[in-house]
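Take a look at this one; I'll ask things after.
With one protein chain withheld, the remaining protein chains of the complex are depicted in position.
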């Protein structure tokens, strides 16, 4: 048990010294790669991911089956294509993962759906937005970190969207078996906690309560679900604020350096 | 082997580039000297969960990350655990490495692992590493166990130009920054190590006369000019392109006795591979004489003459290079890489100067 229940109830501190509602250290940068349309680097605790976005651009030659048919192949909205590469050195034990294993495909499709929910794909028909994610180090909350990094990179690429898609994990201090009635929900699980305790990943659209992604792969009692969800959504709000700050600071720096012209405010305008 | 990215350039651009690179001295599109490399940004030990790691970004935005992890593995083929006489000295003499102890994988976005070009890159990089036969020896723990080294090389950006030199330099740096835990056990017993990471020695201890990991450089020739660190535009007009792997020989105390130290390192050529330049698949330009869009008069020309005109080289018109490279040119290329105080020396010096950690 990573979370020695007796110790937790004494000081209410988790293994890494956090309280139940504290996020890990988040460090994010955008425009990490000059040649790409959009790029970002994100660390949530020890989970480190990099993202590169290309597009919207012309889709390549039609590969694979001709099932879609020549006529119906181009859709009226942009397609979001996600690829996730998990480095062999990302976990404690070196493990080589194939590109086509089920877990990877599921991650890719979840992230693509999450982004498509927010990006204004109707503005770029007949094009494709390619999102490449690289996982350099894993310590829990992988899906959440990937979604956050992908959002940041899309913002950097200037792709119009409704709002940031931000994600976070939440768990419960008691396992299903223990059936502890007074269990607390936990915010932002690390690898140890993810393995031992029930948890879920939730992604929201900005600071609203609208949920874009909800993934729960462990057994959890229904009564606890609402608490975990509430904590997760609250965590997402905090994450959004942090990511927003990163984007703003970068924008300010660009204005200061003269790369981008200063904008015009609304206040100094003549209302006639 | 096939080039990674087909570069699309018009025949007029190709003709211009070729002409500019054939001059003495060659005028490169970005104005560099023939032996000048583009500036690059490098950092090491960026991943605390690995034994060694490095990241290099080229000025054009291509980026690669290499992570090295080591695991203890039982040595196959060792039978019997009888205590032999001779003890330590005999054990040291038996110290030998096997190539299977190093596993190298390359990940390039957009390409599958079993793609031909990816497999070739991985093979070239690991071949250079194991060529001198000394590397695997470093992984020997005792007769029953050894370190299995995993090198995972990831190219972050899509391959804009042939990625071999970038991956090779990043691997070199990652290996320089690799540390293995300090061995505390003795003899052939089950190994156990010092928990203190600060006490872990480097795989390539600095300042001692051991070999250095190899580097692979891409070098091309246009006419008589030898050009290093080519961009994709320069590769598109190359006559010959070689991938040269260079290692550093261990400096023997005996060899420098009485000679005085010559400047530069003693380099060893590990491998030379020809790379198919993308120039061969470029479409030829059409000289004005046969260009039917060139005025009305041209279209009335008879067809048979057009064939002979195409065979001759017309000034200002691009023609894909045909045939192979002269041995003299290839020898000159290799010589330029290896010369003392030359390019390979400077690259190794610069990599050494990168602060570890």
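Observations on the model:
By written order: A and B. Residues from 1 in each chain.
Operating definition for what follows: contacts are C-beta pairs under 8 Å (C-beta built on N, C-alpha and C of every residue); 3 or more make two chains touch, one makes a residue touch a chain.
In this section, contacts and distances are computed from a predicted model.
This figure omits one chain of the complex; the name its UniProt record holds, of "Exosome complex component N-terminal domain-containing protein", "Transmembrane protein 237", "Nucleolar protein 2" or "Eukaryotic translation initiation factor 3 subunit I", is "Exosome complex component N-terminal domain-containing protein".
Although one chain is not displayed, subunit B still touches it through residues 8-13, 15-17, 19-20, 23, 25, 27-33, 35-43, 57, 59-61, 228, 282-283, 285-288, 291-296, 314-318, 343, 346-347, 350-351, 353-355.
For subunit A, the residues touching the chain absent from view are 13, 16-19, 21-29, 31, 33-35, 37-38, 43, 55-58, 76, 78, 120, 123-127, 155-164, 205-207, 238, 241-242, 244-252, 254-255, 257-267, 269.
Simple rule for what comes next: only the chains that are shown with their structure count from here on.
Subunit A and subunit B, compared by their mean Cα positions, are separated by 35 Å.
Partner subunit B is touched in their complex by these residues of subunit A: 33-36, 46, 48, 50, 52, 54, 83, 85, 87-94, 96, 98-99, 132, 134, 136-137.
For subunit B in complex with subunit A, the residues that touch the partner chain are 47-50, 53, 57, 60-63, 65, 67-69, 71, 105, 107, 109-110, 112-113, 150, 152, 154, 156-158, 160.
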